[in-house]
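All protein chains but one are shown in place.
Here is chain A:
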């Protein structure tokens, strides 16, 4: 007597904004009619913070994980204890997406030390003889797009051996001059990062030019706060000895799940 439980959201992309309604159906399919002790559905939004072992000790990192922050929590009983008929049963549901109390709904984000996750969980309780069933389904929360139009502020940059930091022997470096610009210093997260880079000259042949996307996560707790920079993604924009003097495009699509708009709260910060 197998039964499968599934949650299907109405929106294919599972992206919701604050104030909207999360709607979908719970589908149950079993071969024959089945007894159960109630079906419940809960919605949760949680921020998980973890301390980096770099900034605090290993043990502290292990033990001192900061308490998760709950952003939203709803629970409803979908069906009372009873019987579901054989075949496929669909139970529709709806949740309003509103923050709990005075909390703010942050955007979904999967980072290293900070995780913001929203999920639906459906539980099906059964008699002692059969195991309870449960099903998780993550959905994604995006902030409302900003109303105010952002004026892109382009920025030019020049890289020479002199501009580099963390260099011990500056004289050992080959001579080179790289110029370029980024089309905006602060980007709209749904739009790609664009710009150009020009290799004006380089003494040695170039092997590769790569673009690294880094996030900075800051977690605060009783002992102070920890700040860490980690790589999100790294893409190559030039391979081999590129033609000098020719602008090479900089282009990167932000991986939506692993990035979020720069965020500052009392307890944690995320920035890219």
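By definition in this document, contacts are C-beta pairs under 8 Å (C-beta built on N, C-alpha and C of every residue); 3 or more make two chains touch, one makes a residue touch a chain; residues count from 1.
Just so we're on the same page, contacts and distances are computed from a predicted model.
Going by its UniProt record, the hidden chain of the complex is named "VPS35 endosomal protein-sorting factor-like" among "VPS35 endosomal protein-sorting factor-like", "SPAG6 protein", "Phosphatidylinositol glycan anchor biosynthesis, class S" or "Large ribosomal subunit protein uL11m". When the missing chain is restored to the complex, the residue among A:73, A:234 or A:262 that touches it is A:234. Residues 11-13, 192, 205-206, 209, 233-243, 246-249, 251-253, 255-256 of chain A touch the missing chain (whole complex, contact as defined above).
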